[in-house]
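Apart from one protein chain that is not included, each protein chain of the complex appears where it belongs.
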Amino acid sequence: MSYFTPLAVVGLALAAAPGVWLLEQLVAGQRPAPGRALRDLRIMLGSPLQRPESCDSALFHLAPSLLVLASVVALATVPWAPGFRGIDLQAGALLFVAALAYVTPAMVMAGWGAGRPLAVLGGFRWVALMLAYAMPLAMVITSVAAPAGSLRPTDIVRVQHAVPMAVAQPLALALWLPAVTAVCFLPPFDLPQAGGELFGGVFAEYRGLDLALVALAQRVLLLAVSGMTAALFLAGWEWPLLPPAVWMGLKTAAVAWLLLWAGRRFPRVAVDRALSLAWRVANPLSMLAIVYAGLLTLLFYR
Amino acid sequence: MSDLATAIVFWPAVGLMLAAAVFVFITSSMARAGLLLLASLAIEGLVFLALGSRFLGFLQLLMMSGEMVIMVFFMVMFMPDPGGLMGMDMTHDKRRSATVAVAVTAALGLVAVLTDWPARVVGRGAPDVRAIGFEVMGRSMISFLFAGMTILLAMVGGVLLAKHGGRFGLPAAGDEQSGEHSPPEERS
Amino acid sequence: MISLPVVLAVAALLFGVGVYGVLGQTNTIMIIMGVELMLGAAMLNVVGFLRYSHPHATSGDFFVLVLMTLMALEGAVGFALVVSVFRSRRTSEADDLTELSG
Partner (left out) sequence: MVLASAARSTASPALIVPDEQSWLVWGFDPASDGLEPVLDWGAVRGVLVPDPMPAVLGAPLAACLSELAPTAPVMHRPVSELARSVAAAEEDVGHGNDRAHDHANHRHGHGDHGGGGDHGDGGDHGDGGDHGDGGDHGDGGDHEDMMAITGEPSGDGLVMESIDVSLGPLMSPMVAGLVAEVTLDGDVVAQCTLRALLRQPAVRLKPGGPPPDPLEPRAWAAVLASAAAAGEPPDTAGVWLRMVRVEIERATSHLAWLRSLARLLGWGELVKATRVAVAPLLAAQASLARQGGADRVSVGAVAIEPGDELAAVRELELASEALARLQRLCAGRRLASRTAGRGVVGAAEARAAGLTGPVARASGVGGDARSEDPLYRELGFEPVSGQGGDALARTLLRVAESVAAVELARGSLAHAYSGRPGRGDAQAEWVTLEGPRGPLRARRVGDCLRVDAPGREAVLRVASRAAVGLEWGSALVVLASFDLSGWQVGP
């Protein structure tokens, strides 16, 4: 725990909001208007919390905090630079997946707590989707950890000194990207809130601070996921010429941009299709990815 | 972790874990019961962490989240009164089961306290994740394989038990008819 | 300072709560919850023994892994049963399922 730097992580989490917002504007092809965004934020924070007309407002108001907690813990496990990281643990990559797993109960709590049929439906969709993608996520983590012989993210970055995992294990990357997009509930996997279909779904009832927390959590999640993708697949800081942190920042931004861009390019996946893809394609392929990772490790990384 | 840090994590975690476990069977809301069980078992993961087993702690956190959330949804979808608002009684033999539970706890607790356990301090430095990997792939390979086969069997069995045609009734390719329900003979 | 008996006593308490749930609840899913708690207590026991007797042995971790798998299995099979029972009986109350009790 010698590297634990809670302040740095919290600062990074807060910086995620404007950073990702800027990217969103750029991807949508709009000129960023920070003044307007600040005004919106002020109005949002100024408005009172909603009391859902349901039986369970405790769960309802707890959910955004759980979401923020999960996303910040996930962010803390990302190795940013050789000397700058939040929690550098032996099982850090596992902690990352474990933190992401807590987005699910948060969604269920939000959907159930809101007490609206469509919100409950949003939670239901989310559970089905995350269940289907839990295994690919864990398997991919394992297959990128295998060459490094360690679940410590910094070790995984170092082992990519010569060849980034994206090149060595393209299949793992292909499984990883949709799964993490889904975890961030970004389009085209924004099933639990699903703009046109569920009208906000699990988040439809949130107002004021709750809404701000949800918005923050989603952006922190995106940052965490992009950072982890850069670290696990794009060799993190391990490229020459530029300073390590700059490389990491550039790669993270590129991944985030890719995820946001894909969200605009594809229609929202249908729930049934997403599920059948996950169970029939992604899960068997993730087994294959692990076998491949094992062979790769035996042949080249020993 | 220092002793102090361990204690700071351990005691509140134990308290919360037990409280959540007890409330699972007190609350009348099924959804809350499921989430409380999740809380209890997730906090057990923190207890593992406090005891120095990081890998197991994180794994516990990871596994429980998925499993318990499924449970919550089973609750919500299959229970007559998931919100617990109708005051339906879901218990029986309350007194007898409480007696048995207290007796079991007392017996186990006595064994725990009275036995002369080897008095060793909590180990610093957990076993390496790598070591666990070697264990699983080395000495315990056979049992691991066995566990794996069991999981596979259970998965297939579970799917067979629960399977009943597709839920969404999507037509097969080239199937002109079934835009809506799957045909009745599939359903029976 | 946390000693092994403390951990074991905590596990005993957790186990007791699980026993109460299994015996006192009528609903199948609630019973499954009780079983999960009992298994959780067993895991805590194993972790305790592991940490206090052979802190560097990896086979203990492996036991816990198997227990976790068992929990998942128990949940999965339990749910599958609930689904198939629900489909034929429209209930998930264990007390209504007396067919096998003769």
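Remarks
Residue numbering begins at 1 within each chain, and the chains themselves are lettered A, B and C in the order written.
Everything below uses one rule, namely that contacts are C-beta pairs under 8 Å (C-beta built on N, C-alpha and C of every residue); 3 or more make two chains touch, one makes a residue touch a chain.
Given the structure is predicted, the values throughout are model-derived calculations rather than measurements.
Between the chain not shown and the residues A:19, A:187 or A:236, the one that touches is A:187.
The chain not shown here is touched by just one of A:204, A:230, A:259 or A:282, and that residue is A:204. Residue-wise, the contact with the chain that is not shown comes from A:115, picked out of A:19, A:79, A:92 or A:115. Along subunit A, the points of touch with the absent chain fall at residues 24-25, 28-30, 36-37, 39-41, 43-44, 47-48, 50, 53-56, 112, 114-121, 124-125, 187-188, 190-191, 193-200, 203-207, 211, 215, 263-273.
Simple rule for what comes next: only the chains that are shown with their structure count from here on.
Our note on geometry: subunit A versus subunit B, Cα centroid distance of 24 Å, whole angstroms.
In terms of their C-alpha centroids, the spacing between subunit A and subunit C amounts to 31 Å. Centre-to-centre separation between subunit B and subunit C, using Cα means, comes to 7 Å. Counting only residues that touch two or more partner chains, subunit B has 55, 59, 70, 126. Counting partners per residue, subunit C has no residue that reaches two or more other chains.
For subunit B in complex with subunit A, the touching residues are 1, 29, 31-32, 35, 38, 54-55, 58-59, 61-62, 65-66, 68-70, 72-73, 76-77, 83-85, 126, 128-130, 166-168, 170. Put simply, subunit C touches subunit B in their complex at residues 1-5, 7-27, 29-30, 32-34, 36-37, 40, 43-44, 47-48, 50-53, 55-59, 61-62, 64-66, 68-69, 71-73, 75-77, 79-84, 86-87, 92, 95.
Residues 1, 55-56, 59, 89-91, 94-95, 97-98, 101-102, 104-105, 108-109, 112, 120, 123-124, 127, 130-131, 134, 138, 149-151, 271-272 of subunit A are the ones that touch subunit B when the two sit in their complex.
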